[in-house]
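Before I ask anything, here is the structure I am working with.
The complex is shown incomplete by one protein chain, all other protein chains being positioned as in the whole.
Naming follows writing order (A and B), and every chain is counted from residue 1.
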Amino acid sequence: MKNLLKWTVTATVALSASGALADTKLTFRFNDSEREEMRAALDKFEAANPGITVELQTIAWNNARDQFLREASVGRGPDVVHIAFVWTQEMAEAGVVLPIEGLTRYGAFPNGFEDFIATDLTVYEGQHWGVPWSADTWAMVYRTDVLEAAGIDRLPETWDDLLADSRAIQASTDSIGFAFPGADQVWFPFNYYLWSNGLSIVTEDGAGGFEIGATVEELAEAMDYFRTYVDEGLAPRSILSVGVPHDPALLQPLLDGSQAIAVMPTNTYRQLLSAFEEANPGAEVPFASGVMMAGSQEPQTHLGGRTLVVNSNTKDPEAAWALVQFLTGADLFEEYYSNQFPAQRTLLDQIEYRPEESGFADQLANYTRTWGAYADSGAGVGQLWNLTARAVATSLSGQSSSVQAAEGLVAEVQRLLDN
Amino acid sequence: MSINVQKRGLAGLIENGGLALAFALFIIFLLAPAFFVFKGSVENISISLVASGGGLTLDNYAGLIRDGYFRYVFNSLYICIAATSLACLISLFAAYGLSRFRFPGRGFVFGAIMGGQFFPWIILVNPLFIFFARAGLINSHLGLILCYTAFITPFTIYLLVGYLTTIPKSLDEAALVDGASRIQVIFLVILPVMWPGLVAAATFGFLQSWSEYLLALALITENELKTIPLGLSQYFGDVQINWGAVMAGSVVATVPTLLLFLPLQKKLVAGLTAGAVK
Partner (left out) sequence: MTLSPMARDRISAFWMLLPTFLLLFAFYLYPTLYNLELSFTDITLLQLRQGGKNVGFANYVEFLQSSSFLDIAINTVFWLTFVSVSMMLILGLLMALLLNSQFLRRIRMTTVARLILLVPWATPPVVAVIAWRWLFDPKHGAINEFLMWTGLISDPITFLADLATVWPAINTIIIWNSTPLVAVALLAALQTIPEEQIEAAEIDGATRWQQFRFVVLPYLMPTLSILGLMSVIWTFNNFVYVWLATGAGPGTYTNVLATEIYMRAFIDMRIGYSSAIGVVMAVVMAIFGSLYFRFFGLMNMQEKLG
């Protein structure tokens, strides 16, 4: 036992002391699954910048925000961090990231900072605190062979079309029409529905403040819309326990054709396409994408994406900034990080899409908005998301009526806005 | 307890039939989920859990090797074995002290050890993180080992106190009269007869630390230092889940514990027999 202990302590000390010293050692926390590609890109960066070595770290997205806030508050954490658009202002408020205005003295971007999209989400107290890195949104996905079998010859354009088509598909085929995640990420389609009808959870009140952008009745009506799918059996009840669009319970029916219509982000769609191609080699790909549904106004989805921020505890801001500039370069998106869309106008224009992806291209270019007021209000997008998704789900499950759920939601959001 | 009288005739048939059915249910209930995970790990599953294309494959396991998953297995084994050993050693002393000496406040001490478990661990993640950061134990296996040691010690103390009370005090008194020190008594007299109890305690401790996620997440961010639960979580992407890797990774996460405890399970039952009841 004593020997074991001695061995343990020795081994532990040896392990914690490992790690060679270089001139500058940066840590880049990158949370997507393309780790091999990113490592190859960082090797290139290291070759071009002798004296700088970069360690690549990954952490689950679910925990990434909290972990960085914890680390940075005690003077630690990675130098360059990959975060969600809507966390940037929170990071600035916590004082754990460096302002872009200060960093650009080490070097400017080739097309200027103005070329980046969604920079409004990086503003806090008059300065920018992060560089938008990749952009994405959600769009509609269709199984064209099922639509054909149901005699539907054009894609639905409004939420009413979508409901009517779902009923038609249910009536004339063995498949279901539209199904969506009914738990956590119901947040996205629910907001799209509100936005396309000129409503929102949070909006500017015109006097420098923020207010709820919908009445109880309007929110309840939106909940009822989604509830119709569950109540009429148009979508399986099991979606209530499905939080994400990449849940196998949603992807499998799309793969085998027992579901015709879905909503998801670009990279989930790409996974779906390649899974179909792998399972049916040589077969024609029966998928198409299309823009989101319109309501009384144009369709609208969120402009989501990721920001790069520089930790305020970094020992070498100049090297960290060199890394940020490398990571936002056109080469990176062409050679290494090719699954993602660069959050820069010049680069976005150069992307070539597969024909199946045209809906996503159209959506991203023409029908997106940022979370804007949601983030600026200080209520916290994460909190609004959690509250809204749960309110919608209590209505979908029948735990409470849509009006009760909407009343509860309005009360909670108002409390957040008042604070 | 055993039933010695062999039942005959119809009653015996019904009883045996009932027991056979119960045993069948027992097997199905306990093994079905594990079987499903194993099945998924050798099938060609990707974004859905339904296999595309027939046939078995080892691709999922090959993927784990490519991703360096076995590094996490090694880390987990090493951290959990170290923490379990340390916890057993500390508990052995504590249990000996509690069961062999009379001193004021002993009941309170015992209560305090139990009381530590009342607080939900998830809320202690932040305080512990700050504490570890100040001590310079972030991204260090030592930090995690200490944490897990603390995490499992209360219950191992409880088990060992129970076991020690079954060992007659006359055993140590005889050794003390012969001039042995207390330390010698513990290691030369008590330890040899304590093994079953220690195995029981170690099983609990090991399994408890083996699947711990949140503390590991907060304390370890360097890839080379991660444990199995952190490695497994990397396959749960933001917009996709690599199910083949998750299933194979789950099997790999379960098998070492089985292998480790197969040879110990007889002793485990014996340890619990004496420890938990007497």
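Simple rule for what comes next: a residue touches a chain if its C-beta (ideal position, glycine included) is under 8 Å from a C-beta of that chain, and two chains touch if they have at least 3 such contacts.
All of these numbers come straight from a predicted model, not from anything done at the bench.
Only one of B:64, B:98 or B:175 touches the absent chain when the whole complex is considered: B:98. The residue from A:240, A:309 or A:375 that touches the chain not shown here is A:240. Among the residues B:27, B:174 or B:188, only B:27 touches the chain that is left out of the figure. Within the set A:46, A:120, A:157 or A:184, the residue that contacts the chain not displayed is A:184.
One chain is missing from the display, and on subunit A it is touched by residues 63, 66, 69-70, 73-74, 90, 93-96, 182-184, 236-241, 243, 248-249, 252-253, 258, 380, 382-383, 386, 390-391, 393-400, 405, 408. Seen from subunit B, the chain kept out of the figure touches residues 1-5, 15-16, 19-20, 22-23, 26-27, 29-34, 36-37, 49-50, 90-91, 93-94, 96-99, 101-103, 106-107, 109-110, 112-124, 126-128, 130-131, 146-147, 149-151, 153, 155, 157-158, 161-162, 165, 182, 204, 207, 210-211, 213, 228-229, 232, 246, 250, 253-254, 257-258, 261-262, 265, 268-278.
Following the convention adopted for this analysis, only the chains that are shown with their structure count from here on.
Subunit A and subunit B have centres, each the mean of its CA atoms, that are 37 Å apart.
Within the complex, the subunit A residues that touch subunit B are 1, 4-5, 8-9, 11-13, 15-16, 29, 31-33, 55-61, 63, 67, 70-71, 74-76, 78, 245-246, 248, 251-252, 255-256, 264-265, 267-268, 271-272, 275, 278-279. Subunit B contributes residues 46-50, 52-53, 78, 82, 85-86, 89, 126, 129-130, 133-134, 138-142, 145, 187, 191, 217-218, 221-223, 225, 233-234, 236-243 to its touches with subunit A in the complex.
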